[in-house]
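With one protein chain held back, the other chains of the complex are shown just where they sit.
By letter and in written order, the chains are A and B; residue numbering begins at 1 in each of them.
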Amino acid sequence: MSLIDLKLHEAADKLAAGEVTSRQLCEALLARVDAVEEKVGALVSINNERVLAAADASDARRASGSSLGRYDGLPITIKDNIVEEGEESKCASSIIDGLVNVYDSTVVRKLKEAGCVVFGRANMDEFAMGSTTETSQIKKTCNPHDLDCVPGGSSGGSAAGVASKEFLGALGSDTGGSIRQPASFCGIVGLKPTYGLVSRFGLVAFASSLDQIGPMSKDVRDSALILDIINGEDEKDSTALPGKITDFEASLEGFDIKGMKLGVPAEYFEVEGMEADVKASVQAAIAKLEAMGAEIVPVSLPHTKYAIATYYVIATAEACTNLARFEGVRYGNRYTETDDILEMYNETRSRGFGKEVQRRIMLGTYVLSSYEDHKYYHRAQKVRTLIRQDFEKAYEQCDLIVAPVAPETAFKSGESSEDPMKMYLADILTTSVNLAGTCGISVPCGQDSKGMPIGLQVMGPALGEKKLLQLAYAYEQNAAVELKEVEL
Amino acid sequence: MSDFDVEHFAKLSRLNINDEEKVTLQKQMNDILGMVNELMELDLDGVEGTNFAVDMQNIIRQDEVGESVPVEKVVATFPDTEDNMNRTPVILEDND
Partner (left out) sequence: MSEYEVIIGLEIHVQAKTKSKVFCSCKNEYGAPPNSNVCPICLAHPGVLPVVNQEAINQIVKAGLMTDSKIALYSKFDRKSYFYPDQPKNYQITQFDLPFVEAGKIPIGGKGLSGEMIEPREIGMERIHLEEDVGKSTHHGTHSTVDYNRAGVPLLETVSMPEMHSADEAYAYVQSLQQIMRYGGISDCDQEKGQFRCDVNISIHKPGTPFGTKVEIKNLNSTRHIWLSINYEIERQTEMVEEGIEIHQETRRWNDARQETVHMRFKETADDYRYFPEPDLPPVVLSSDQIEQWRSEMPMTPKAYREQFINEFKVTEYDAHVLTLDKANADFFAEAAKGVKKPKTVANVMMNTLNSLLSEAGKELFETELKPQDLIDLVKLQEGNVISKSAIAKILPVLLEENKSAEQVAKDLDLVQQNDTGALEGWVDEVIAANPKAVGEFKEGQKNAVNFLMGQVMKASRGKANPPMVIQMINKKLS
C-alpha cells in the first residue's frame, strides 16, 4: 500500500507511531500530483517548497517531543476561496490576480495551530458559482472516474483531488450543495456543517447567509477528524456559533443505529431529471439502513420545489454586494487603458468576471432593485422561512433525513455551460439545507451503469453533525460500498 | 412580465455588455426569471421573512485598538500608489 492511499486518520496513526514522517507523506503526494495533475486538474496552485518546509517543521516538532498533537503533519488541501497569508486566493477568477493575502482565514489558522500542512489550493467554480467547476478561469478539472465528465462543483477541485489521491483530504465550501454534490460525483465523502459551526472569516464570500466551509475526504472518519480541527467560535465572525466541539471522530465508534428514525422525503425522489440508477441506488442504501435496524418514516418537505428559486434570489442578492468590492480600485487586476473611473470599473469587471458570475451579479442587482420593489427578495426570505419550517416539522418525526444528493451522476463536460438553467437545477436536492442553515453529508452508496459514483445524502437538524457522522459511519462500515478503482 | 432590462442592470452592476452578449443574456435572464417567478404562486401572508441565518444577537467586540497592517504592506496591494495613497483615475465628485 502506497502512502497516497492512506486515509487522514491512518496517516495520523502512522505519524504518531513514527512509521512515517510528514515529509514522506508530502513527497509521496507531490509525486502523485506530478504524475496525474495534468489529467485531473484539481489544483489551482501548490507551492512545493512551502509544503515541504511546513512538513519538515512538523517532523522537527515530533522529533523534539513538542508535537502539536494528533493532527501535526497532516497535509490538507484548501479550496481556492479560502484565504492564506502570503498566498493568492483567486477564487478561480482572474479579477483578484496579484493580491497576496495579508492575513490568514480562521480555518487556515486552526489548521496551522494543529500542525497541519496546507497542501495547495484546489480548483473551483469561479467564486463558487457553478455546479461543475467549469466556470473556473484557471483550469479545467476532470472527474477522476471518467476524465470526460465534470467533477461537480463548486468544490470540484477538492473532490477530484481526493478521488485522484493527489491529496488526503480537503476543505471545500458549500453554499447550495458545493461540497455534497462534487463529493457525490467523485465518490468521496463531503460534509456541509450547520451554518455557524465553522468560521467564515477568510472565506471569500459568495452568499454570506448560506456559505459554510466543510471537510471533503476519503471516508467518514476523515470528515469527522477535519471537522474536529476546524469548527469552533470565532471573535472575528459574528455569525459563528459559540463553543467548540472536539469529539466528532471519537464519538463514531460504538454507535448503534437501532431505533434511529430516518425520514424519507418523497419530494426528493420525484424531481425532474431523477435518473433511475440514482433512485435505485439510494433506495437500496435506505433498505440497507433499515436492515441495520433503522426505522424508516415517510416525511414531507413540501416547499422543496421552491428551493431553487428561493436560493437563487437570496444567493445572488448577497453575492452582487459581496462581489462589488472587485472593481480594480484597491487590489487585483485593474483595467488601465482609460482615464475614466466608471469605464475602469466596468471594463475591470467585465473582463475579470466570467459569464456565470456576471449573470448572477445582474440577477442579484435586479432582485434587490427598487425597480421591482424588492418583491423577489422579500418573498424569497419568506419562502426561506417555510423551507426551514418544513425541516423543523420533519425533525419532529425523525432524527435524520436520507435522500439522493443530486438527480444525476457526473455528466459530460460542456453539457451545462450553455444552459445555465440545467446547472441551476442540479442543486435542487442540496440548496434546502443551506437555506435552513442545517447540516448534510454525502456518502458514496453505489455507482450507475456507466460506473459513475452515486452519493447518499444524509441531512440533520442544526448542530446534528454528531448523529449525522455516526449514521454515515455506520452505513459506510456496514454497506462496504466498493467503487470502481480510479485509474489514471 | 416584461423583458429583463439588460442594459439597466448591467449599468447598475458596473458591467459592460456588448450587443452580441446582450441577446444571449436577454434570453438567459428571462429563463431564470421564469423560474424565479414560481415564488409568486405562494400565499405568503403572515409569514415572517428569515433575515438572519442564525438565531444569534448582540455579537460585539470591545473597543480595543488592535494591530493594523504596516503601511508598506498595504501600499503593496494597491494597483497604483502615490505618497502611500491609492492612486486612481479622477473621481467625479458627484458620482455617488
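Keep this in mind: a contact is a pair of C-beta atoms (placed from the backbone, for glycine too) under 8 Å apart; a residue touches a chain by one contact, two chains touch by 3 or more.
Given the structure is predicted, the values throughout are model-derived calculations rather than measurements.
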{"item": "Neighbouring displayed chains - absent chain, whole complex", "value": "A, B"}
{"item": "From A:16, A:68 or A:102, residue that would touch the chain that is not displayed", "value": "A:102"}
{"item": "Among A:77, A:123, A:137 or A:239, the residue in touch with the chain that has been omitted", "value": "A:239"}
{"item": "Listed residues A:41, A:130 or A:202, member touching the removed chain", "value": "A:202"}
{"item": "Where the missing chain touches chain B, by residue", "value": "12, 14, 51-54, 56-69, 71, 74-75, 77, 82-91, 93-96"}
{"item": "Residue ranges of chain A at the interface with the undisplayed chain", "value": "81-83, 89, 91, 96, 99, 101-103, 105, 200-205, 207-209, 235-239, 317-318, 320-321, 324-327, 329-331, 339, 341, 345, 365, 368-371, 374, 377"}
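Just so we're on the same page, only the chains that are shown with their structure count from here on.
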{"item": "Complex interface listing, chain A residues touching chain B", "value": "98-100, 102, 195-196, 209-210, 235, 238-239, 241, 305-306, 308-310, 312-313, 320, 324, 327-334, 336, 338-342, 344-347, 349-350, 353, 355, 358-359, 361-363, 365-367, 369, 371, 376, 378-386, 388, 420-421, 424, 437"}
{"item": "Residue numbers on chain B that touch chain A, as the complex places them", "value": "4-6, 8-10, 12-17, 21, 25, 28-29, 31-33, 35-40, 42, 44, 47-54, 56, 59, 61, 69, 73-74, 76-80, 86, 88-92, 95"}
